[in-house]
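Attaching a single structure in structure tokens format; questions to follow.
Missing here is one protein chain; the remaining ones are kept as they sit in the complex.
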Amino acid sequence: MNNNKLEVKDFISIGLFSAIYLVLYLALIITLGMVPVIYFFIAAISNLIMGTIYTLFISKVGKKYSVAIMGSLIVLIVSFMTGVVWTKLVFGLGAVALAEFFVSRGEYKSFKLNTISFVCFGFLLFGTYASFWILKDEFMQMLIEHSGTEYADIIATFINPTMLIVIIVVTIIGAIAGSFIGKGLLKKHFERAGIV
Amino acid sequence: MIKIESLFFSYQNSPNEDVLKNINLKVKAGEFVLLTGKSGCGKSTLLNMISGIIPHHTLGNLRGRIFVDNKDVQKHGVQEMSLSVGSVFQNPKSQFFHLNTTDEVLFSASNKGVPELELENRLRETTKLFNLTKLLHRNIFGLSGGEKQKIACASTYAGKPEIFVFDEPSANLDQGAIDELSGILSSLKEKNHTILVAEHRFFHLMDIVDKVIYMESGEIKRVYQREEFLSLSDQARKAMGLRDVHRTEIKKEILTLVTGDESSNWAGSINSDFELKHLNYKYGKTPVINIEHIALNREQVVAIIGKNGCGKSTLAHCLCGLKKGGLLLLNGKEYSEKKRLKAFELVMQDVNHQLFTESVMDEMLLAASNDALMEEINKVLAELDLLEYSAKHPMSLSGGQKQRLVIGASIMAGKDYIIFDEPTSGLDYVHMEAFAEIIKILKTKNKLILIITHDYELINLCCDRVISLSDN
Partner (left out) sequence: MKALKLDPRTKLLLCLLVNVPIALFQGSSWILLFVGYALLLLLLSKEYKVALIYLGMYAFFEAFGLISSFLPKIIVTILSHLIIGVGLFLPFIAYGFLLIRTTEINDLAIALDKMKMPNSVIISFLVLFRFIPTIKEEKQAIANAMKLRGISFGFKSLATQPMKTFEYMYIPMLFSLLKSGEELTVASLTRGLGGEQKRTYLRTVKMGAVDYGVLFIFLIMMVFVFFVQL
């Protein structure tokens, strides 16, 4: 019965792993979300942690569309909980589609393609940051009308192109490191315990 | 109803080892069959085969023929088999799908596409039969283990299978919940359902059982009629590794503490090694446990019994310093919560939570103080029968081995007070006896051992006295 179709046991794994991802992500937001600057690097930090979940998930399920379903669930739930801004959906689902594309090219077995896939996956909640830049102009206009130019200026200092590039690069590095950590932990624990 | 002919089975990952050998079995409609035998004798495998989990979900090599409700199990998937067979498992925590009790009760029926009107009828009927009125429309996470197990039975029942299969349903339940479970089982039998139960503790089934199947290393050794089984001598039964057929009575001194009633405090001898005073723990505003005074000495094994929800776990958590409460004196010195964490060990019911590292040796080193000698570690491992596993990953060990590893870690950490939370739930007689031996070793090391348990056979084997907590 080596069929490549998703079955009930896979649906349950998808739900389980999405739940772990969501809970850990929300825990990070709650603890680090208030800290200035670091806020923008939560995606990078979370990638360090989630690499293990992703690697474990792929080796457990490893079937077509599994990554796509898990990613879409996470994107949609986070979006609907925090307000569905189109940027979140476009970036999130885009990242998930790319992740599914790469991981299935490597048939869920190539470490290199899995890592590339996870780099894409690592951007699935990037839409929130992206909104800051994409919706910047209208927002600044509103701030100026509201509270004056000076205020808007301070806030605008954060939202500059260099910052955006830094965030993207760090997020990618986080994802690559996370993937390696995941590989290491999988070998150290789960393979030795005979789970995968 | 069930017909099995010369059946062999081996799991996919160890194809040369037959876990079931030459099984031949016929179960008639309406029969109540108990499957028993030591852990690993193949009874769960056999049950999983009847429900179709094997070979459709858990893969392996199956030879022979197995027909359930006139269906060839090998040709029908689990979902199809679920129309005829309903299963209830050991762990009440992990077998529910929904968060809401009402949805859970109807889970099986709704999966089978039962029409809406009929769903309503089934809910009404099931509620009545299982007495669920108070449990409906609630969050399952707020229920006790016994209540969860009841919901699991109800959900299975509402799916209207002909055959019911129970895999150690009582392992995690207290005495009261076990009684309720056997009530459920006998009403299922009255409705003429075919029932198979695999159990180690089966005294509660003795009034309803028709046939007992004794299995040993994958084979059916013998099939007993009820009377035949009941007339087995104690000695013969113990030699088979089986537990008591009768409800065990505690043969030790019992001290009853009525929590919340100040007059019922029990003062042990003064100058005791261990004294707990004025423990009054509340969850929000509801009092959970209220104990005035307990005094005990080391080199003792004390059982703590009482219904689920009487505050046994809270007591353990307070003693270990995981929860705040009470005044604790050890050798006359007061111990704060922080210091308690260093003096006490709690061996949890689910020991999987307590193993952190990548090998048995690392686990011991993590617990040991820095200057622990290898010799010492090896000695403890040898005493606990773990020496040959010292390079293995803790998660690859068996349940009993994991438990012993946690015990070993607590010995290395130099903890003198060890609390066990339900250490023998789901164990057969042989393994329970082995556990009692370990307890005796611990006792000689001048430790105080507290065992929270529902297992009266264990108490008679190794405990010195019993504290019974009751809430009124």
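Letters A and B mark the chains in the order given here, with residues in each chain numbered from 1 onward.
Throughout what follows, contacts are C-beta pairs under 8 Å (C-beta built on N, C-alpha and C of every residue); 3 or more make two chains touch, one makes a residue touch a chain.
Because the structure is predicted, anything quoted here is derived from the model rather than measured.
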Selected from B:Val223, B:Met348, B:Leu387 or B:Ala434 as touching the chain missing from the view: B:Met348
Sole contact to the chain not displayed, among B:Val33, B:Val114, B:Met361 or B:Leu469: B:Val114
Given A:Asn4, A:Gln141 or A:Asn160, the one touching the chain that is not displayed: A:Gln141
Missing-partner contacts on chain A, residue numbers: 6-16, 18-20, 22-23, 34, 36-37, 39-40, 49, 52-53, 56, 60, 65, 69-70, 72-73, 77, 80-86, 128, 131-132, 135, 138-139, 141-143, 145-148, 150-151, 154-155, 157-159, 181, 185, 189-190, 193, 195
Residue ranges of chain B at the interface with the undisplayed chain: 48, 51-53, 57, 78-83, 85-87, 89, 91, 93-100, 102-103, 106-116, 119-120, 123, 141, 152, 155-156, 159, 317, 320-322, 341-342, 344-346, 348, 350, 352-356, 366-367, 395, 409, 413
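Methods note: only the chains that are shown with their structure count from here on.
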Between chain B and chain A, distance of the C-alpha-averaged centres to the nearest whole Å: 39
Chain A residues within the chain B interface of the complex: 1, 9, 188-189, 192-195
Complex contact set, residues of chain B against chain A: 56-57, 59, 358, 392-396
